[in-house]
Each structure stands twice: as structure tokens, then as C-alpha cells.
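Taking it in order: structure first as C-alpha cells, then the write-up.
Rest of the complex left out; these chains stay put.
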Amino acid sequence: METVLSNFSSPVVLAFILGICSKLVKSDLEFPRPLYQSISIYLLLAIGLKGGVELSKTPFAEFFMPAIVTLLLGVVTPLTAYAILRYIGKVDISNSAGIAAHYGSVSMVTFLVAISFMEQKGLPPEGFMPTLLALLEIPGIIVALMIPLALSSKKGTLGKALHEVVTGSSIFLLIGGLIIGYIVGPVKYISIEPFFSGGFQGALFLFLLELGMVTANRIRDLKKVGVFIIFFGILVPVLHAIPAILLGAWAGLSIGGVTVFATMVASASYIAAPAAVRIALPDASPSIYLTASLGITFPFNIAFGIPLYYYLTTLIMG
Amino acid sequence: MQLTPLKCITIVSERFLKKEIIELIKNSGAKGYTITDAVGEGSRGIRASEWEGKNVKIETIVSDEAAESIIKSISNEYFANYAVIVYTNEVKVVRGDKYI
């Protein structure tokens, strides 16, 4: 409880709330699209680079088990999400698969807020977490999109959707940054470090301001999606976080690492997944999957999820 | 000055379809096109690219046959599931033979 409250006095969470307020009071605040794009590029490169540099210092053995566990959850979580939607919620196939793709993938910003949170607690996660982020981003989308294909004899837009995800700018920059960071190593990284580390938290602050504005628009659509989706958007993250905590701890991650890992798994994509789903499943409704991932799960994780996963992690680990 | 009467087709769609529509109009015989960024509202509610805030407006000057072919293809491929508006307009083009 205390952790939740203290989370509400964190700069990035407050920026998010400020963004929501700006829509509530109908402020004419406008966040220029190029700024939004620039910060995205910056954040993705920054986490990639830092992760790559860290990876170049990490023995392979230490990294191996967490990577396996990540891929495993990347395959399982879209299936659980699909099953819940299809068989409990009675949602149709396309929409079930479309939403499942979002919950199988991952939200970069939620991930970053979790890292911030743990750093402020003095428990920074392992340096290779961005690599796990990259590993988790794609499989969930693929698995989910393959479901309708496996069930029916649909036309093969999966390939196109796959290309979209793999070459999408977010995955491209993240992996590009990882590789560059890995090659460059800690010494040569120093020249660009002030730019990519010093400004990081501030850029994240601005980004959450913008996301707050976007989320506010999505929250307005809550009434359109029905009560089941709202429950889904809150409970499924928690449901996904629990095995993530257990497996993360089992794979040898620290408390910080487990919390961030659980947050990743619990988070829902709202950038890579929508683009892919729009292509592969054009009849799935964006109102539903965007409202669920961006309007419900995202704010839930930022405000309550992260402190909760941290609390559960400490219960289990320590 | 010699002016050739041609069709100007305007297509406003979610940003996301840009690449595909460009390919489509090229395959239908358009010799060129011009794109501007736009935002808009229509019958359709929310869409995937909405939170990035942008549509594209594609204009292409073409012959009557190419126009018909473009309209047909777009109607078939996108009208069911995507936010698109298409309209045509008679214009007079300088050096019009370049665009036929």
C-alpha cells in the first residue's frame, strides 16, 4: 500500500497523470508528433545501447536461463489470453487472437517505468533486461496471429504481418542498439553516454506526458468495450505476472530483475502489436484491442501493477 | 498553353495503408502522385493508427481509365475494413500527355 502511494509521487507516474488531466480540462496542449517520434527513437536506442554494453560484460551462462524462460512465456501468454477471451469471454476468433497478440507482446514504456521504480528502490535489475525485452516482443504476436490461421483456411497475410513486426521501427532500433552497444563496449560507449543516459529519465517523463494524453482518449472509449474486457485488462496482467515471478526467480534473476521481468510479461503492447494485427486480422476491431491494452492495462500497470508485482516478488523471494 | 483534361483522384486513408495504396495506384497506371499529411474524422470510430494522429491524403492525376481502375481496386480491397474516402475531380493539366 505504502509502495503504491510512493509510486504516485514518482515523476514519471505524475507526468502520466498530468497528461490525462490535460485532456480532462480540455487544455490545448499539443504534443508535436515529431517530438513523440524523436523520443521513441531516443528511448529505444538508449535502452538498446545500454543493454548491449551490459550484455558484452555478462557471462553467457548467467543470461541463458532468463532468455529461455522469456521465450517460453512469450509462447504461453498469448495462448492463455486467447483461451480466456474465446472460452470465458465468448469473444469471436479474430478479436480474441488480435487481443491475445497484444498481451503476448510487451510495452516498452511499462518496462521502463518498472526499471525506474526499482532503481529508486535501490534494487536495479540486471543489465541484460533490454535483451529480454527484445526476445519477448515478437513471439507473442506471432503465436497469437497464427491461431486463426491454424483454425481456418485464411489467406496468408501472416508473412506480411511478420515482416511488419520484425522490421517495425521499434524492434529494429532496439536490436540495432543492442548490437551496437555490444560491439562498442563500455569504453567507447563513454562518448555517447551523457546523451543517452543523462537525459533518459527526463525524456521518459515527456513520453509519459504524451502517453497520458493518448490514454485519456482511450479511456473515453471504455464504455464501448464492455465489462468483460475491462476485467480482462486488469486481471490477465496479474495472472501473467505470477508465473513470470516464479520462473524469473527460478532462472536466477535478482529481486529487481524479477519485478521488471514480471512487469514485462504482464504488460500489453500498443505499438508493435496493433500494426501487425491491423494487417493480419483487419476484421478485428481496433477499438477493442487498443482500449484494452492502452486504456486499461497500461495505466493499471503503471499505477498499481508495478508496486503489486514488486510486493509479490518480495513475498516469494525474500 | 495547351491544357489536357484529366482526372484528379483524391484518397484520404489511415496512414498505415500508404505503402499499399501507392503500389496499387502505380499498378493501375498512375505516373505519379503527391502525398500530404492530414488528420480527420469520419464515419468510422477509432482505428489502429489513430493514436498516432495522422491520415494521409494521396492525390494522383490520371487518365479516365486509370481512374476507374484505381477506384475499383481500392473499393474492393479496403472499403470493408479500413477508413478510406475516395473522390475524383476534373482538372486541366499542363503538359498533360506526361501523365497518361
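Per-chain numbering from 1; labels A and B assigned in written order.
Convention: contacts are C-beta pairs under 8 Å (C-beta built on N, C-alpha and C of every residue); 3 or more make two chains touch, one makes a residue touch a chain.
Everything numeric here is computed off the predicted structure, so don't read it as measured data.
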What would the formula be if every copy in the file were counted? A x3, B x3
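Everything below uses one rule, namely that only the chains that are shown with their structure count from here on.
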Would you mind writing out the residues of chain B in touch with chain A in their complex? 16, 45-54, 80-82
Name, in rising order, each residue of chain A that touches chain B in their complex. 33, 36, 214, 217-218, 221, 224, 270, 274-275, 277-278, 282-283, 286-287, 290-291, 294
